[in-house]
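Worksheet: one structure, shown below.
Excluded from the complex is one protein chain; the other protein chains are retained at their positions.
Right, chain A next:
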Amino acid sequence: MAKYLIQRIIYMIITLLIIISATFFLMKIMPGSPFNNLGGKITPEQQAFLEEKYGLDEPVPVQYFNYITGVFQGDFGVSFQYENRPVSQMILDRIGPSAELGAQALIIGAILGIILGMIAAIKHNTWLDYSSNIIAVIGISIPSFVFAGLLQYYLAVKWQIFPVSFWESPIHTVLPTIALMIFPMAICARFMRTEMLEVLGSDYIELARAKGVSNNSIMFKHALRNALIPVITVLGPMTVSLMTGTLVIEQIFAVPGIGEQFVTSINTNDYPVIMGTTILFAVLFVVVILIVDLLYGLIDPRIRITGGKE
């Protein structure tokens, strides 16, 4: 186990280095400059000066080396767009709301999705199955901002049950959470239903039934456990994308999250912020994938976690 973990962590570091390097060099070939988004009101000398100030006049490999050195010292640089604000501070300020919203949406969405999927599988080919299927298809095919718009219009503007937007109290998180949880709920329901059906038709369930094991015990102890594996697989990456924020939902509900920052930084060539957010995403991703792999073993002991060859 320990050997396996160490090996995985080494791989993770290598993966991260590759991601950081690739992003850095790709970012440098983007057109435009971080300092001239004004449409001609900066003189060329001034632009040259700013580039020198931020070390952008150096050859790209030198910039890369400087950046990596900084990162290892915990220095992610300062934003160009938001004058002088340290990137690490910007990320810390904004990851909170995104993570909170994402976690709420994920937990509620996943639980509801798993329940829906199970009901659909157990009551296969009944109206319960069909309606759960319809919910799942709607959730997958309609983008979250449509739900967001509808929720906001009816529940906030028309009936004024919930606040329109802002990020102030738990009640403010209700609408964005609902809008955001529909997709994970639908995905979980679909996977759960398919897997449950497959598991329920397998030999060992037949055997359990033949042995007279109670229905509840079959469902929860034998079927659910095995059916969870694919759900966990999709939930892992989804966790990262939900918790690192969603541009549209954040804009519609005025959530001060990080999703929007990622997009803006690319549009404004704000190099340090692009790098900072990419590193954040990448780190979360590799960590989640590791956790998912560890969870497999926990759920299904047949999946052995071992290091090296067997």
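Going forward, a residue touches a chain if its C-beta (ideal position, glycine included) is under 8 Å from a C-beta of that chain, and two chains touch if they have at least 3 such contacts; residues count from 1.
Just so we're on the same page, contacts and distances are computed from a predicted model.
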| item | value |
| --- | --- |
| Protein name (UniProt record) of the chain left out of view, among "Cytochrome c oxidase subunit 2", "NADH dehydrogenase subunit M", "Peptide ABC transporter substrate-binding protein" or "Right-handed parallel beta-helix repeat-containing protein" | "Peptide ABC transporter substrate-binding protein" |
| Residue, one of A:7, A:21, A:202 or A:217, that touches the chain absent here | A:217 |
| Candidate in contact with the missing chain, chosen from A:23, A:173 or A:239 | A:239 |
| Contact partner of the left-out chain, one of A:43, A:73 or A:125 | A:43 |
| Missing-chain contacts mapped onto chain A | 30-33, 35-46, 49-50, 53, 81-85, 90, 92-97, 99-100, 102-103, 106-107, 110-111, 114, 149, 152-153, 156-157, 160, 163-167, 216-217, 220-221, 224-225, 228, 232, 235-236, 239-240, 243, 251-254, 256-257, 260-261, 267-269, 280, 283-284, 287-288, 291-292, 295, 298-299 |
